[in-house]
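Note that one protein chain is taken out, while the other chains of the complex remain in position.
Let's look at chain A:
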Amino acid sequence: MLARALFSLLAFVALAPFVFAASDYYENLLLQPLPQSALLASFTFRGNESQQSFDERHFRYFPRALGQILRHTNTKELHLRFTTGRWDAESWGSRPWNGSKEGGTGVELWAWIDAPSDQEAFAKWITLTQSLSGLFCASLNFVDSTRTTRPAALFDSTGDHPASSNLHLLHGTLPGEVVCTENLTPFVKLLPCKGKAGISSLMDGHKLFDASWQSMSVDVRPICTGPDECVVQIDQTVDIVLDIDRSKRPRDNPIPRPVPTEELVCDTSKPYHSEDACYPLESAAEKGWSLHEIFGRTVSGVCPLAENSDDNEPICLRVPHDRGVYVSPGATERKDETGFSRCFSLDPSQPFDLLVQEQDATVQVPLDEPVLRAERTIVGHGQERGGMRIIFDNPSDAHGVDFVYFETLPWFLRPYVHTLQATITGRDGIRHQVLASQIIRETFYRPAIDRERGTQLELAISVPAASTVTLTYDFEKAILRYTEYPPDANRGFNVAPAVIKLSQDPPVYIRTTSLLLPLPTPDFSMPYNVIILTSTVIALAFGSVFNLLVRRFVSADEAAALTSQTLKGRLLGKVVALKDRLGGKQSKTE
């Protein structure tokens, strides 16, 4: 609970500035070591622009490129997520930002668009995705009607919108999109300091994308403190979980070769311990690290735009207070009263580095237990049918969990909703088949139309305390037309992760892993070969046979007689006769 409190504290700290200043810029980096030599680094960048100057196209802290797109497409609120990897809730506890700043694997986008009708909203949406696709170097242009949904209860608008506006929520995902440096570069370019100064100078693509889990988000929303006192806020975050061991490997020698025998940490208490037998001892000590080791560079001062903000402590570290931490000269440390967090204010002109000592852990930063565990897998085998199995595990012994479960399925995966079944397993391990309606309070189901839109399934579910609910349904795999297969090598089709929204305040979001759906795929080179071969054979055979059938074989002396009988021959004969007559038959032609 402490950690959640801290996260909300962080959120409060983050939310605080806009209350005081209408137009400012704020950035923060939170570093938190996690179990199993992982390190969570949370970058936050926030810029405010007054609605008035936004409307006047006067951009100061808001990126112009994005602002123009939003204005052009009437987008009032935008949420864009780039995510790779898996958050290991079992080891790392609950998610940063309560999961509200992350998306499913790949790219996820949702936006509120002001438009008079659904069709116009969709047209604007397509314009938006095409523009963002160019801006972020992502394949967002592939978010077409089959990948677009309109969630009913999943997302609530976090911005303050005037009551008069006619907003449409549209949501699209690209689960197969690989997030990499080409997405980071435009992301960093949106920042006022553009990775040159401040904490964004740490963002090196090589290190960032070596992370075990990584999520980048862009949120744009209007916030009003009073009537006519509105700001447009852009909130950019990068959350990464780095493996400390892996990140500390030198860049020129990244191969994890076996360590030399003398460096091997062995359990010497074992009776068989000797020169050549070693039972490895996984050290219990917290690993030591520094910013330079982890990110490959140091923080180059402070972003000058953020200097004016009231909270001038851009870097925070969550380790117990008794942990030895060394910082570069010029920086000042402030420990907070919880005993687990400290923040640093930096010297604007000097580079900043931070060194955390290796130390035996006496106190652990308490981690928050996740409220719900969810797992979604495809079961069954074969090319024709399969099944979906979703497991919700409520670890709490006291409280039930209510949540909204949302999933979009591609049209070529056809679910049989009548096969939806629920099973409850208690802590005793006994399964009970229950009516689905006992678990599912509400259902929103929008069936797919082939090649036009995917299935949208939203369920309001409540899981009782100390129990595991398993939902299963069967589906059928459609056979695609051959042009609908991707042209390159593919391992199958990606099914977007399901999104779960826990009805709490603030809402907690959980996303399952994406799924791989193997469809019956023909070996495309084979029909190609067959077509070529048969065409050749048919052309050869047909050509010669047709020639023989159509051709008339006549002897040479017959040919003259034949040609004279045709229209052309007769005409020619007439012409010759006429010529002869006109020419006065000077010479008789033989």
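Everything below uses one rule, namely that a contact is a pair of C-beta atoms (placed from the backbone, for glycine too) under 8 Å apart; a residue touches a chain by one contact, two chains touch by 3 or more; residues count from 1.
Keep in mind that, in the parts below, contacts and distances are computed from a predicted model.
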Undisplayed chain, where the name is taken from the UniProt record, one of "Ski complex subunit Rec14", "SUMO-activating enzyme subunit", "Large ribosomal subunit protein mL43" or "Gaa1-domain-containing protein": "Gaa1-domain-containing protein"
Contact partner of the left-out chain, one of A:Q364, A:T377 or A:T419: A:T377
Given A:V259, A:I479, A:V545 or A:V575, the one touching the chain that is not displayed: A:V259
Footprint left on chain A by the chain that the document does not show: 36, 84-86, 88, 90, 105, 175, 209-214, 243, 245-246, 255-261, 263-264, 266-267, 270-273, 276-280, 282, 375, 377-381, 387, 389, 489-492, 494, 513-516, 518, 521, 523, 547
